[in-house]
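For chain A:
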Amino acid sequence: MKNISIILILSLVLIMVSPLLAQKKNQITITGSTTVLPIAQAAAEAFMDKNSVNISVRGGGSGVGVAALINKTCTIANSSRPMKAKEITTAKSAGVNPTGYAVANDGITMVVHKTNTVKNLTIKQIKDIYTGKISNWNQVGGPNMPIVIVSRDVASGTFEVFNEKVLGGAKVIDSAMMLASNNACATTVGDTPGAIAYIGLGYVTDKTKIVTVENVMPTVATIKSGEYKIARKLYMYTNGKATGDVARFLNFIFSDKGQKLVEDQGFISVK
Partner candidate 1 sequence: MNTYKEKLFKALTYTASLFVIIFLFGIIYSIFREGLPILKVVKLQDFIFGSAWYPTHEIPEFGIWTLIIGSVYVTLGALVVALPLGLGSAVYISEVASPRMREIAKPIIELLAAIPSVIYGLFGMAFLAPAVRQWFNLPTGLNVFTSSIILGIMVIPIIASMSEDALSTVPKALRESSLALGATKWETIVRVVVPAAKRGIIGSTLIGFGRAIGETMVVLMVAGGSAKIPSSIFHSTRPMTSAIAAEMGETVVGDLHYQSLFAIAIVLFLITFATNIFTEIVFLKRSAR
Partner candidate 2 sequence: MVTNQIQTLKLNLWFGNNHVLHDVSMGVTEKKITAMIGPSGCGKSTLLRTFNRMNDLIDETRISGKVLLDGEDIYRSKADVTNLRTRVGMVFQKPNPFPKSIFNNVAFGMAVQGKFNRSQIEDRVEKSLRDAWLWDEVKDRLNESAMSLSGGQQQRLCIARALANNPEVLLLDEPTSALDPQSTSKIEELCLELKNMVTILIVTHNIAQAGRISDYIAFMYLGELVEFGETNKVFTVPQDKRTEAYLTGVFG
């Protein structure tokens, strides 16, 4: 009986491993940063209306996107930051040659509740708020109200940009709420009078108010010119230079129509 059993187990394992030999399906898979997700989703939707390609769009996070690209399990990896040197090395050693395309500009916007009277913050003030040195809005010219700090997960691409441009490596005070997505941050600020958060420009809602940074409003002009300090580019990475359907898809995003979609989602065109 033991022999039969071993044979059975082996054959089941074989069946389970057989997909390794199977041909990968013919479709475009996009995965990665949740910030780039809406752009990818909208573009995929519009692209599929005109073309017979199937595109599947998944979130996860910039790290997941890059990892999937390295594992060759996705066609396009979204990232809200440039790939790290370490990641590029790993990719190269796995035979993957990541090629980046900046598809949109994004201002990381400081938002507060719509009833908050504070209009402007300096980068120093923002840093002090997030490190806990400033804890009440009246210290920055606002109402007497404790500040509720809303931050993205320290692992997110958005956080990394914020960390680089504002915090300079200082630690966010541990009482900050660490939310998993831009959307959650926006919703929380919209519901919380004392809250402040940094989110992608596209996620600003009616219930939240944009605060100018160093007296610069995040707009198309200020972000493109670099006048607005907390800005970044959003990337799509492919393995090697894009070809075929993938190239056509990327071209579509860079077309006027594609960049219009980018702006519809609240981001800023790269053109």
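Keep in mind how these were chosen: all candidates are chains of the complex that A comes from, given by their letters.
Just so it is clear, a contact is a pair of C-beta atoms (placed from the backbone, for glycine too) under 8 Å apart; a residue touches a chain by one contact, two chains touch by 3 or more; residues count from 1.
Worth saying up front: this structure is predicted, and the values here are computed from it rather than measured.
Trainee: Spot the contact partner of chain A in this complex among 1 or 2.
Mentor: By the stated definition of touch, the match is candidate 1.
Trainee: Which part of chain A faces candidate 1 closely enough to touch in the complex?
Mentor: Residues 1, 4-5, 8-9, 59-64, 66-67, 70-71, 86-87, 90, 146, 148, 153-157, 159-160, 169, 171, 174-180, 187-188, 191-195 of chain A touch candidate 1 in their complex.
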